[in-house]
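First the structure, in the form of structure tokens, and then the observations on it.
For this view, one protein chain was removed and the others were kept in their places.
And now, chain A:
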Amino acid sequence: MSAAEAAAAPARRALPGAPLAGVAGLLVVWEALARLPGAEVLLAGPMAVALWLGENGALMARALAVTGAEAAAGFALGNLAAVALALCAVAWPRAERLIAALALLVFCLPLVATGPILRVLYGPGPGPQVTLAALAVYYTTFVPLLVGLRAAPAAWFDVVASYGRGRWAEILHVRLFAAAPYLVAGLQIAAPAAFLGAMVGEFTGAERGMGVLTIRALRALDVEATWALATVAALVSIAVYAAIGAAGRRLLREPPPVLLAPPGAGGGARPGAALGQAALAGGVALALWWGAMEAFGLNAFFAKRPGDVWAFLVTDPGAAAHRAELFGALADTLALAVPGYLAGLAAGAALAVALTLAPGAAAVAMPVAVALRAVPIVTTAPLVVLLMGRGAAGTIALVAVMIFFPVFVAALHGLARAPGQVLDVFESYAAGPLRRLVHAQLPAMLPAFFAAARMSLPAAILAVTVVEWLATGRGVGALMAISASLSDYAMLWSAVVVVALATVAGHALVAAAEARVLARYAGEQRR
């Protein structure tokens, strides 16, 4: 059962008109907001948007074809890469940590900085758009897939072993089937991310597309066009989300099996070994960084090598000033990213739990949740910042919106992974929904929740830096944008390194919490 099914199944039990009522309610609230005094320079209502689309349908269709193709290519490439990486990690368990660490590191590279570099590498054309879309999705598929590839009952592996078959047979016949529901969840989360990646990719200098039109509309005060673009982007993301969910429901009819081992927890590695692994990953990353630049013959004016960053931050006469500027900006950024991240985690899990307890609400909540995430942050950032002020609240709210959706989908999906047999036990003892939630569904949710928490961390950094770059002009996001415009590439690369390392460190913190919590709940699952 997929995440979408978890939401849709109860909806079917509710009133038949409930989804329509949800959408209608959303439209009414939206129109009302747009009619508030002062909103006319920031928000266009559904009527104005429909009118604009009616007049400019051909233009929008052409832009959608361009951006849609970029997003689709990035979606396909990114998810294929995720599947390949996850399979490699499972096939060669010794390499798993290294693969996971490098995959994380690449995902943590801030796109404010990678965009222009990709543009220089590719030259004119869709290269940066496709690459940024792929980079935006591969990790959110890789992480749940890795969990899913392990989420098979030990008995299934015993069957494979009893036939004398090896690891690849195990992957082909057991793990891929076990992973399929997790893959569906990953692909669903990927849909809006790919679209956003393609749109931001167009900011690096594209001839046409919805990202290009968005920049123009924002600058031209064309509120109708701005929100028409956001609406189309959201509708496409919602359609893809629903289509993947529907495909998942058709393909995956097996009820979830009982797992007698905690998935994803992994053996507790000794601290020494973990440090060794980290050092190895760091070394490989540095070698790749340096090697790629040399291989492509990238000019040292903008393609700074590891040694340049080291000099800029450590050995230069001005290194102390550079560090002060960079870490000051980073501190500003983290002060917004951390509360936004935590709020997003809490909101995502809370809504998933609420929908499990009151399934009828799903019809209203699901469209709102998907729409919130699917409307590109590029469009919403100025609006939310204006509504909530240029202080901390606006940025924190935007980060929470970005985090909320993947966590919500993953948590919903995890709640649905509570095995039928276990739920039957609760049923037979006439236990209430709350008991069932606390003792069966929440523990089942935790692996997926933590996977989402880990992979959302880079999304939080992405959200903050994009808001800082486009709306508030503070923090490390603005610093990166200014450095790029002033050709201060040593600062830009240093910011990339420091942001990526900070994200990886945050990831390690979450992973440590995850290991503790899952270890405690593993006992329950073994009961």
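Everything below uses one rule, namely that a contact is a pair of C-beta atoms (placed from the backbone, for glycine too) under 8 Å apart; a residue touches a chain by one contact, two chains touch by 3 or more; residues count from 1.
Convention: contacts and distances are computed from a predicted model.
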Among "Spore germination protein", "Thiamine pyrimidine synthase", "endopeptidase La" or "Sarcosine oxidase, delta subunit family", UniProt-listed name of the chain not shown: "Thiamine pyrimidine synthase"
Which of A:53, A:200, A:409 or A:440 contacts the chain that the document leaves out: A:200
Listed residues A:45, A:197 or A:382, member touching the removed chain: A:382
Contact with the hidden chain (one of A:22, A:78 or A:116): A:116
Options A:208, A:249 or A:439, residue touching the unrepresented chain: A:208
Where the unshown chain meets chain A, residue by residue: 38, 41-42, 56, 59, 62-63, 66, 112, 115-117, 119-120, 123-124, 200, 202-208, 212-213, 215-222, 225, 298-302, 381-382, 386, 390, 470-474, 478, 481-482, 484-490
